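Step one of this worksheet: look at the structure below.
Of the protein chains in this complex, one is absent; all others appear in place.
Chain lettering (A, B and C) follows the sequence in which the chains are written, and residue indices restart at 1 in each chain.
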Amino acid sequence: VSPGARLRALIAERGVVEAMACHNALTARLAAEAGFEALWASGFELAAAHGVPDAGVVSMAEHLAVCRQMAERTGGLVVADLDTGFGNAVNLTYAVEAYERAGVAAVVVEDKTFPKMTSLVPGGRQELARIEEYQGKLEAALAARRDPGLIVAARTEALIAGLGVDEALKRGEAYAEAGADLLLVHSKAPTSAEIEAFIGRWSGRVPLILVPTAFPSFGREAARASGKVAMVIWANQGLRAAVRAMRDTFAAVRAEGSAASVEDRIATLGDLLELQEMERVAELERRYLR
Amino acid sequence: VSPGARLRALIAERGVVEAMACHNALTARLAAEAGFEALWASGFELAAAHGVPDAGVVSMAEHLAVCRQMAERTGGLVVADLDTGFGNAVNLTYAVEAYERAGVAAVVVEDKTFPKMTSLVPGGRQELARIEEYQGKLEAALAARRDPGLIVAARTEALIAGLGVDEALKRGEAYAEAGADLLLVHSKAPTSAEIEAFIGRWSGRVPLILVPTAFPSFGREAARASGKVAMVIWANQGLRAAVRAMRDTFAAVRAEGSAASVEDRIATLGDLLELQEMERVAELERRYLR
Amino acid sequence: VSPGARLRALIAERGVVEAMACHNALTARLAAEAGFEALWASGFELAAAHGVPDAGVVSMAEHLAVCRQMAERTGGLVVADLDTGFGNAVNLTYAVEAYERAGVAAVVVEDKTFPKMTSLVPGGRQELARIEEYQGKLEAALAARRDPGLIVAARTEALIAGLGVDEALKRGEAYAEAGADLLLVHSKAPTSAEIEAFIGRWSGRVPLILVPTAFPSFGREAARASGKVAMVIWANQGLRAAVRAMRDTFAAVRAEGSAASVEDRIATLGDLLELQEMERVAELERRYLR
Partner (left out) sequence: VSPGARLRALIAERGVVEAMACHNALTARLAAEAGFEALWASGFELAAAHGVPDAGVVSMAEHLAVCRQMAERTGGLVVADLDTGFGNAVNLTYAVEAYERAGVAAVVVEDKTFPKMTSLVPGGRQELARIEEYQGKLEAALAARRDPGLIVAARTEALIAGLGVDEALKRGEAYAEAGADLLLVHSKAPTSAEIEAFIGRWSGRVPLILVPTAFPSFGREAARASGKVAMVIWANQGLRAAVRAMRDTFAAVRAEGSAASVEDRIATLGDLLELQEMERVAELERRYLR
């Protein structure tokens, strides 16, 4: 059973699946361990890990390698953030082939123009592709699948671009018309009112993906209650937790000139060894080193 | 002024410099921000990030890319963990050339045989190279430098291998004889007694690098007081803090089906945007997008 | 049907399959176009492409990427040259998993110690692993397969190391005992006498792979006639042809200050566009660019 087919089955079974943002195998392992059904291979988190803006600076080759690593080391269901598809319909064709072979369960392509600017930056430039152009890209992505189970999700940034719910609905319908399996609709409004307005008026032609970063009080239950949502993505909470914890720890070690005081507040060395599969390695050594 | 020369000058000025373990540009930026003078490009942390053991599974190409990225995005002084040198003296020659070009300030090569097993695993296999063989590798590394400022540090695992202080001292002298600029001496004893015994008897022929992971109460002041230590490396505290924080955050989001409760305990989205250099990007857009 | 199963079926059908050495997708496409049933992802050619010795300088990550690219762009059967397995049985376990996922049909692991020296260099250092140690590696490789069709081939360098036919036979039997699917036996003798002596005395317990580089008059028919050979690898003829042609062309362009005289002796620009799949791209543009 392919990863895409597994993810489709999970959605059918659970109604709403939750994906946690990850940017390497370690974060993917922690997310899987916590019970998240899917792993969001976030372009935003990866850009942050590289110390660069989420604006097309990290190459597709680097994001692809992370997706492959996440799938390989966890066996989990990777939902790959393909930004705007790394170019036009031709580039997206090559990209979808490569991500499918890397073992992802779903690809998400947004309707901004390349190079995009990250969605949540205040006042950021947000330009959308023409609807017909983006439909062509979706159709190319769908045709590029070898596994019909691979999920191709459209993503509209109409709300992010300030074009309003009507435009978002119009685009959503057009993308469903082009064959998208799911529709991610993104909002940066400070409350969930905008997204709830969208959901209320959405035809339900394809299920939705939501990303409640700006309005964190919206959660799994609200998604489920709507009857129109297949996936909630937690987009960057893990990395933000890590940054806070590293800052605190670095500051303490620097101030004290010692790691003694942080020792009890952090994971143990044994935890890390376990996350590195050291038990498996010990077993391999016992069996095969002669 | 080359990175190696800058690190030498800092050691001369401060007596003891502190290096914090990092595994990507983001962690490097946080470490630099906290005031650490050097960035330890840790093979252990990188292996953990990839979800694999610290036993030669991650390729040199991948570690090298991380070192380059850390140097490029922070301008900081990278101390590169070269494990056993990726092979023999020939491989190490090519490696030193590549790491120097990647912009590191120092390389550290250990005296285990390849493939090594990570040092701190309880009961792990720990085999050391013959002294003459390792001296040959050090001489090759020294000869491979184009910048005479690049620091080549020897590293003995004699204490880790349970061979005792006498053997560690003998190896340390032999490595200094071969031309090593610094000597990292590693211990996993649960207290600092072993390392203090070593320091007490060390001739001081070259300054030492210490890694107080197993005995965290040993710190900067003890290092400084000894008069024989040039660098203290904090080897994995940041990653352990991140793992703990991500576990807590993932568990909370999973349990609550919402990110609301974690929101106040984690870095803000604005923090991440800043770490991605979004202000610089906004400035570039203002100036050059037409 | 997996690549390994396809290669097994081809061997069963043809008796002897021929593999041509390649080092990127282009050379793989040319080899497939010429009718070679398999593609030898040669470590020697890849090292040459990088301008470095075939002695463990190119990282596994780089070789793996080339194997993946060859499989993806041609759909062909890749036989991956894993050198000594990138370390011990643990490293080889991780390697086999990664190469299988990259889509190769077979992996070949040699019985030298790491870091190896290329086999055909006159007077080169050639050290073999202990038989038991290497058997452990083979068993680890076999256990690491998820697809039972993946071919794990042993490779003995006993003849290269000057240890004679008796030692090569002894090692071959021991490797078959450990479960190897095929046995590559390598010779650099200037005639085929040595390899024919080996073949004559080989029990036939597993079929052989031959690499007739030093004795080019030995070919497909001799292999077939022996009844003991499953594969012949042409190990570097393509790259050597390319080097000769590029040298001639570069010299002519340099001498003449013009490309006019070489124009008729080289492939056309149209040939290159075809090898880049430009027809497919034109078709994708017609269908999906709007």
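By our rule, a residue touches a chain if its C-beta (ideal position, glycine included) is under 8 Å from a C-beta of that chain, and two chains touch if they have at least 3 such contacts.
Fair warning: this is a prediction, and the values are worked out from it, not measured in the lab.
Put simply, the hidden chain is in touch with A, B, C once you look at the whole complex. Even with one chain removed from view, chain A keeps its contact list with that chain: residues 52-53, 55-57, 59-62, 86-88, 90-91, 94, 114-115. Although one chain is not displayed, its contacts with chain C can still be listed: residues 18, 20, 24-31, 33-36, 44, 47-55, 69, 73-74, 117-118, 120-121, 125, 212-213, 216-221, 234, 236-251, 253-254, 256-260, 262-263, 265-269, 271-273, 275-278, 281-282, 285, 289.
Mapped onto chain B, the interface with the missing chain covers residues 68, 72, 88-90, 93, 97-98, 101, 103, 130, 132-133, 135-137, 139-140, 143, 281, 284-285, 287-290.
Everything that follows uses one rule, which is that only the chains that are shown with their structure count from here on.
Homomeric contact chain A/chain B: same residue numbering on both sides for over half of the interface positions. A rotation of 180° superposes the C-alpha trace of chain B on that of chain C, rounded to the nearest 5.
Chain A and chain C have Cα centroids separated by 38 Å. Mean C-alpha position of chain A lies 31 Å from that of chain B. Annotation for chain B: residues 52-53, 55 touch two or more other chains.
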